[in-house]
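A single structure is presented below for examination.
Note that this complex is displayed minus one protein chain, with the remaining chains in position.
Every chain is named by a letter (A, B and C) in the order it is written, and numbering of its residues begins at 1.
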Amino acid sequence: MVFSSLDSSVAGEVEESFARAGYIVLSNSKNHRMDDDVPLLVPEINPEHLELIKVQRARRGWPGAIVTNPNCSTIGLVMALAPIHRAFGVKRVIVATMQALSGAGYPGHSAIDMLGNVIPFIGGEEDKVETEPLKIMGTIEGEAIRFADCRISAHTNRVFVEDGHLECVSVELERKAKPDEIARVLAQFSSLPQELKLPFAPERPVIVVDERDRPQPRFDRDAGNGMSAVVGRVRECPVFDIRFVVLSHNTIRGAAGAAILNAELMKAKGMIG
Amino acid sequence: MVFSSLDSSVAGEVEESFARAGYIVLSNSKNHRMDDDVPLLVPEINPEHLELIKVQRARRGWPGAIVTNPNCSTIGLVMALAPIHRAFGVKRVIVATMQALSGAGYPGHSAIDMLGNVIPFIGGEEDKVETEPLKIMGTIEGEAIRFADCRISAHTNRVFVEDGHLECVSVELERKAKPDEIARVLAQFSSLPQELKLPFAPERPVIVVDERDRPQPRFDRDAGNGMSAVVGRVRECPVFDIRFVVLSHNTIRGAAGAAILNAELMKAKGMIG
Amino acid sequence: MVFSSLDSSVAGEVEESFARAGYIVLSNSKNHRMDDDVPLLVPEINPEHLELIKVQRARRGWPGAIVTNPNCSTIGLVMALAPIHRAFGVKRVIVATMQALSGAGYPGHSAIDMLGNVIPFIGGEEDKVETEPLKIMGTIEGEAIRFADCRISAHTNRVFVEDGHLECVSVELERKAKPDEIARVLAQFSSLPQELKLPFAPERPVIVVDERDRPQPRFDRDAGNGMSAVVGRVRECPVFDIRFVVLSHNTIRGAAGAAILNAELMKAKGMIG
Partner (left out) sequence: MVFSSLDSSVAGEVEESFARAGYIVLSNSKNHRMDDDVPLLVPEINPEHLELIKVQRARRGWPGAIVTNPNCSTIGLVMALAPIHRAFGVKRVIVATMQALSGAGYPGHSAIDMLGNVIPFIGGEEDKVETEPLKIMGTIEGEAIRFADCRISAHTNRVFVEDGHLECVSVELERKAKPDEIARVLAQFSSLPQELKLPFAPERPVIVVDERDRPQPRFDRDAGNGMSAVVGRVRECPVFDIRFVVLSHNTIRGAAGAAILNAELMKAKGMIG
């Protein structure tokens, strides 16, 4: 088993070499996330996508395999959207993110640039937020994932926050639902990792808070040891149907913790020795 | 002539007293903004709304009058939307704001709360952003304003920035338009205050920037001496039609400067001695 | 046993009322710190000052007693100075502090004032830093404390830091000592709370770090669970003899944790039931 977290074509090739050599590669990098035969895994949402490994091995002739986890700004969004999608159907989403400094790696941004400032651009990020959730919420059909039939528009911003990506989300639904129904569906969401009591799995994948000015990055990012998404301000949207704010810890649930939970799920399923 | 900037029912009554006593009250407060017979004035957008003063005087029997300017998070949005609305029709808008500390007045937020943090809530703000632009972009019909027939959903956030409200905007249009058409309409927008060369009027009401990571509050808020709205990242929206980022200086164009420009327009029109 | 942490003359009277009623009052407030018959206790430095309680009870006729802990900017300084004083004698000290926001309580400073700023003044603070260490490092003579015979000058500043007071200290010694001797004395310092293994006592009261740019508030304040002082940059002073930087956690070792450690010491000595 190998953990990988470097974005680059060379890194992508290194990941392939390990898979070819028989390793399970748990990758936090973007290199293979959108490959047809590579699971983009969120254990609470699409554990069945691990089936793709068979396709991957058959196609590529590898004894090992590559399994990926999503981008740090995708994860909070999709953990909130997936239960809503299952219950009411998600048609269209407009999301604006306010992302933490640590998401850019170290050293990342200059302190001079970030003092009293917001940077309304993160290279390559919007495309990831707009596509990864569709694969994650997709269904396996034969040898491939049929992407979820919804559309996402993302505005991504960098703010002066240490850790924790905050996202403002407006959602158009297939079937109408009131904010309190949405809140209930999110609060009650529980899945395989919780059932299996995987060590890194948070007790509640989504925590819904009632205070009108929460979640806030500094005070809420560590919920569920950084593995829960925290949703607040669930309310009607005058343009779409509902809107809310979601926060997730970008370096835990959005990176290392995600890869570890993926490994734990695979171990529980006997896919890692 | 009197400038007013206090939000409260008492302040609203004080404004009325001055108007009753014959003064032109230029109000930056919310008290009378949405009154039927009170102009919510942006000189570049709706100078003809000053006609409402006649209605106001007739109805209330005042020798003076109250004229208001919009909320500090409305102004940047509406300065970008109005030219687009005129050219292509705006149907629906979803906007997420990242607003500066000074918007909350002094002392405003505790430094302890804002260190490495974002607060995803500003009391009363979303309602203002969702309604004021409709009145501003509305047309006079008889004795009243017919509100623009569009719908806005706003997510408002407080960030650790001194001055300058940044807004991520997605827009659904009546008539399709490409990003470069939108950018051109915005960059070429010019209006009565520019024609009259009012001292506080910026040369260009909307400045369109090309850099992919601009506008940024610290570096762009003073454009046009703080009286221009700065628009960047005009691009297609995969959910609606177009999207962009707009920045405006909340204490200049969003407050005192707006009231002064209103006064200058009224003076130029002979409505103030 | 009662914990108190409010600075005011009324709070000082309330503390007296509790002592009069038989309680041990563990006070984090300034009200009685400098009273002749009240211990200003740092368990690692002056546990014998608890003897003052007898004087206090005899003089005031109270069944209870008041025991205080030092100001949050005194504590880091005195934890570094006391072992040096014992080994080499401290004659004169000039210290400049950079103190965290939480030291001012909540809400404390306005975010508008602290953005990209330093405030070179904290009301009443310099006097505390200049006098409290003299009492703490003093010796009991009969019924009173003979203050340490040294002199301190303090410059206190507020910086944009969540927790952790950082102090730059220059020290004139009675007997010359090289920086490495000073570092050794500090690193080896251990005292009664460590011997008694009091639960809140850090394993090492003073931790000496070697990195040339440490300690830093955000990364080092939690050393010893926030109960250790962290010293770095021990080097020669071209004006006095030695100089260094010391950091301590202002809300743990500088407040609540100090009061708890005082209580633990008194319990271990059978003074609290």
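The criterion applied here is as follows: a contact is a pair of C-beta atoms (placed from the backbone, for glycine too) under 8 Å apart; a residue touches a chain by one contact, two chains touch by 3 or more.
What you see is a predicted model, and the numbers here were worked out from it, not measured in a lab.
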Residue, one of C:1, C:21, C:118 or C:144, that touches the chain absent here: C:118
Full-complex contact with the absent chain, from A:109, A:146, A:178 or A:269: A:109
Touching the absent chain when the full complex is considered, from C:65, C:81 or C:161: C:161
Touch criterion as defined above, residue of C:5, C:110, C:190 or C:216 at the omitted chain: C:216
Chain not shown, touching residues in subunit C: 92-94, 96, 98, 115-121, 130, 151-153, 155, 157, 159-162, 166, 168, 170, 212-219, 232-233, 237-240, 243, 245
Subunit A, residues in touch with the chain not shown (by the definition above): 101-102, 106-116, 160-162
Those residues of subunit B which, in the complete complex, touch the missing chain: 115-116
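Note that only the chains that are shown with their structure count from here on.
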Rotational angle, Cα trace of subunit A fitted to subunit B, multiple of 5°: 180
Approximate Å spacing (C-alpha centroids) for the pair subunit B, subunit C: 53
Whole-Å separation of chain centres (CA-atom averages), subunit A against subunit C: 46
Touching two or more other chains - residue numbers and ranges from subunit B: 115-116, 160-162
